[in-house]
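Apart from one protein chain that is not included, each protein chain of the complex appears where it belongs.
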Amino acid sequence: MIVLLKKDPDGKQLQNLIDWLKSMSLDIHISKGSNYTVLGLIGDTSAVDIELIQALDIVESVKRIQEPFKSCNRKFHPDDTVIDINGVKIGGGHFQMIAGPCSVESEAQVLAVARCVKAAGATILRGGAFKPRSSPYAFQGLRDAGIKLLLEAKAVVGLPIVTEIMDISQLHLFEEVDIIQVGARNMQNFELLKALGKTSKPILLKRGLSSTIDELLMSAEYIMASGNEKVILCERGIRTFETHTRNTLDISAVPILKNLSHLPVIVDPSHATGMAALVPPMSLAATAAGADGLIIEVHNDPPHALCDGAQSMTPEGFAALAPRILKIAGLVREGAV
Amino acid sequence: MIVLLKKDPDGKQLQNLIDWLKSMSLDIHISKGSNYTVLGLIGDTSAVDIELIQALDIVESVKRIQEPFKSCNRKFHPDDTVIDINGVKIGGGHFQMIAGPCSVESEAQVLAVARCVKAAGATILRGGAFKPRSSPYAFQGLRDAGIKLLLEAKAVVGLPIVTEIMDISQLHLFEEVDIIQVGARNMQNFELLKALGKTSKPILLKRGLSSTIDELLMSAEYIMASGNEKVILCERGIRTFETHTRNTLDISAVPILKNLSHLPVIVDPSHATGMAALVPPMSLAATAAGADGLIIEVHNDPPHALCDGAQSMTPEGFAALAPRILKIAGLVREGAV
Amino acid sequence: MIVLLKKDPDGKQLQNLIDWLKSMSLDIHISKGSNYTVLGLIGDTSAVDIELIQALDIVESVKRIQEPFKSCNRKFHPDDTVIDINGVKIGGGHFQMIAGPCSVESEAQVLAVARCVKAAGATILRGGAFKPRSSPYAFQGLRDAGIKLLLEAKAVVGLPIVTEIMDISQLHLFEEVDIIQVGARNMQNFELLKALGKTSKPILLKRGLSSTIDELLMSAEYIMASGNEKVILCERGIRTFETHTRNTLDISAVPILKNLSHLPVIVDPSHATGMAALVPPMSLAATAAGADGLIIEVHNDPPHALCDGAQSMTPEGFAALAPRILKIAGLVREGAV
Partner (left out) sequence: MIVLLKKDPDGKQLQNLIDWLKSMSLDIHISKGSNYTVLGLIGDTSAVDIELIQALDIVESVKRIQEPFKSCNRKFHPDDTVIDINGVKIGGGHFQMIAGPCSVESEAQVLAVARCVKAAGATILRGGAFKPRSSPYAFQGLRDAGIKLLLEAKAVVGLPIVTEIMDISQLHLFEEVDIIQVGARNMQNFELLKALGKTSKPILLKRGLSSTIDELLMSAEYIMASGNEKVILCERGIRTFETHTRNTLDISAVPILKNLSHLPVIVDPSHATGMAALVPPMSLAATAAGADGLIIEVHNDPPHALCDGAQSMTPEGFAALAPRILKIAGLVREGAV
């Protein structure tokens, strides 16, 4: 960390700052120019509060040299993390398609969709039991019963499942769930992240609508710092001024995340765009940009989906799209594109 | 709700839609033009999923006539809600200054700040015990011990207190807390909102960094739909591209919220701007725009605050600012400005 | 256009509105429900000011059924527009790579880069003579002399050229330029758009940093309404809160634009990201999403580029990237992905 001081800093305040920094086991290297003084902080600065230093009267600005994240940082873990989900691997060249309905509605619906997406090449089944809805009057998901239906589908169809948790108190219901999803709205629910860090389940962590890439990595860091290193990052669109799409899918986040971190990165084109018609081009684009997987909503009867029907593909649509995705993924893996 | 159909909608799909809408106890009024068909939905449409209807092939667009929020809607409750906090009233012409440290650090610190802000005119004490920090390595607050220090300050200084909850499991610690704060990152933690809706405590609900005004009102609706009507709305800055301030304080949200809803609306200039120097002008601006109160960070030693030092005023600064705020608040109340 | 009136509109105001709409040669279809009245406006509503109608006391909201753009609208021109630039076709299945330096600096530099990018497969040469720079103290381009150097490169290397215009007064310098570029900052310089509409040159119109997709199409409409139908649309990133990239490349704009309009759509990954390392993945992603072309900065000595060095690839980098782009473009054209 580099601290740039204002011209002619007060000597006593400067000494106070240096003493305080030293109390955090940091070495300080001072270099004085005629117009500025620079403090170089040497040691582990990840716990240093950058805003606190910026608040000091004598400080012009502060600049981190090291990223504030460690466990998820590629610098300290150059190899890709590969996460094994009941034999299905993601990351490190392993590309996976996750598909399924937005909401779990009935046994027949989940089974039908699960069979279709498996036949088309999906390797993990998604489905919502607890649904975060902006209105208290909208369908909130089948909750416990939804989890049971997903577990039945897992048993019958043989795909590992991923579903969203909304509160720590629901954690006991997720014992047989293969991947626990943290939704965009809970990306900075730090108590939940800490609790999930104490489990051994793979966590699918979605980027918040207005969260920076660094904040997403810091949220992954919360889980990892608590002991669970199995985090899958998911770009799912950020909030911008454009209204043709529900959110703006930030595909450049894929190469940036993969450069900064060793964790697998997947993309959710369904929630990002909110429109089934945009799922194919954005799925291909995300795959070409190097994503390790996609999570796509597929519903056997989109107009009657109890939520988010607009963004769900039909099974036929997914069956037509899947080989195109896998074609690009194959070319990327081979280094052919 | 008005549903605009595409030209020449398929007859069977149209009948399916009409049957489905009628199954929700809605009356349907159809008007056909040469270029379009419009369905008018009459009845309580607050539970109708607008995105689901938009997903139908035959639908061009859907437009709500009624807002999706009811309990917090001024149309159904024209008079301002006044919330009484141990004798301190907010809303309906009652303006209050809430002040105190970002984080509770020690008994001495809380008591000193509490005495100063009370002397300057603050009527409610704020202080953070549970601190949502983007880094797991940053100070996370004194937690339980912090709540105790606040309750001591309440007993000694005689100001009601407001402090933030981060998870349902902490709720039992808030029994003697006067106002429970829901932070910006938890504005759409719907399970938490529902749990708070079952208490009888006033809830200070902060707008999320990227939440629309409608989403803020829907989150208030979650609390109110669960039975608790004592919600105070708080504008605290939204995330934009501008980097001179931490967030962009959306002061226009104040008159809009007060027009749409009967709930009290306050403003947090400290977190919005992230700079103590901007707190005075933004406090005056928010008050002139009609806010029912302000929540301001004050710290007796800003450079040593364990978090958010950059945005904290000194007690002297607050003592100088408070009468200016109250002068404007008085003029607004009298209708003189 | 559908005008939704408030409940019980004043009769005289309603009649005034109807008379005024009829004066614009619109037919009005009125349908009254118990809770609302809807006016259907039939005829050419593209000149109707939607904000003006919304301002009326008796109006609840207004909804366009027809897009406000006509000439660039795919509904009225279902086939893709193919633009022929000295024998190089773009649009309608014709994919082109445009490449070259950010700024034209010298004859040697332009010729060297032009030869390299042509050898690698680029079919159009880009280069900046007039440079919009946010600082008046930064290099502003070689201006007239830069245009001359580009024309020399065109003559020697045999690639058509595209370069940016910044003001109407420069138009006479563009006589032999093959494509005139309108930069993001000038996307709503309407006087310039009108002037370009009176030429017969292909126009490369870049999306403004904070411009919606509809606004981009309305700017194309300005050019086309003045008589010039040869417009190439270019997505080049929008301004968001994320700071890892200079702008956020909105790849979903590609399929949306191609759905709404018949005009060719290209993508500029260099300016969008501001980082040469992100150009390859974003080029592949944009191509997979269906773009009709790319415009990429290539510089033979990136560190010494007089502007925007950070976003320029080396000729070697471009030579390695180009076949990967063309591979994906080929698969897209064949419908194989």
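Of note:
Every chain is named by a letter (A, B and C) in the order it is written, and numbering of its residues begins at 1.
By our rule, contacts are C-beta pairs under 8 Å (C-beta built on N, C-alpha and C of every residue); 3 or more make two chains touch, one makes a residue touch a chain.
Because the structure is a prediction, the values reported are computed rather than measured.
The chain we do not see here touches A, B, C in the full complex.
Check C:L21, C:L125 or C:L192 against the missing chain and you find that the one touching it is C:L192. Here the missing chain is touched by one residue of B:I53, B:L284 or B:M313, and it is B:L284.
Considering the full assembly, B:L249 is the residue among B:L249, B:L263 or B:M313 that touches the omitted chain. Summary of contacts with the chain left out: across C:L21, C:M218, C:I266 or C:V279, the touching residue is C:M218. Counting over the whole complex, subunit B has residues 210, 212-214, 238, 240-245, 248-256, 259, 272-273, 277-278, 281-282, 284-290, 324, 327-328, 331, 336-337 touching the chain that is not drawn. Contacts to the hidden chain, counted on subunit A, fall at residues 2, 4, 29, 31, 33-36, 38, 40, 42, 60-61, 63, 65, 239-241, 243. Residues of subunit C that touch the chain left out of view are 46-47, 49, 51-52, 54-57, 68, 132-140, 166-170, 185-186, 188-192, 194, 208-210, 215, 218-219, 221-222, 225-226, 239, 274, 276, 302-303, 305-312.
In the analysis below, only the chains that are shown with their structure count from here on.
If you draw each protein chain as a dot and join the dots that touch, every dot ends up joined to every other dot. Averaging C-alpha coordinates per chain and comparing to subunit C, the farthest chain turns out to be B. For this pair, subunit A with subunit B, the centres built from the Cα atoms lie 27 Å apart.
With centres defined as mean CA coordinates, subunit C is found 39 Å away from subunit B. Centroids built from CA atoms put subunit C at 32 Å from subunit A.
In subunit B, the residues that touch at least two other chains are 239.
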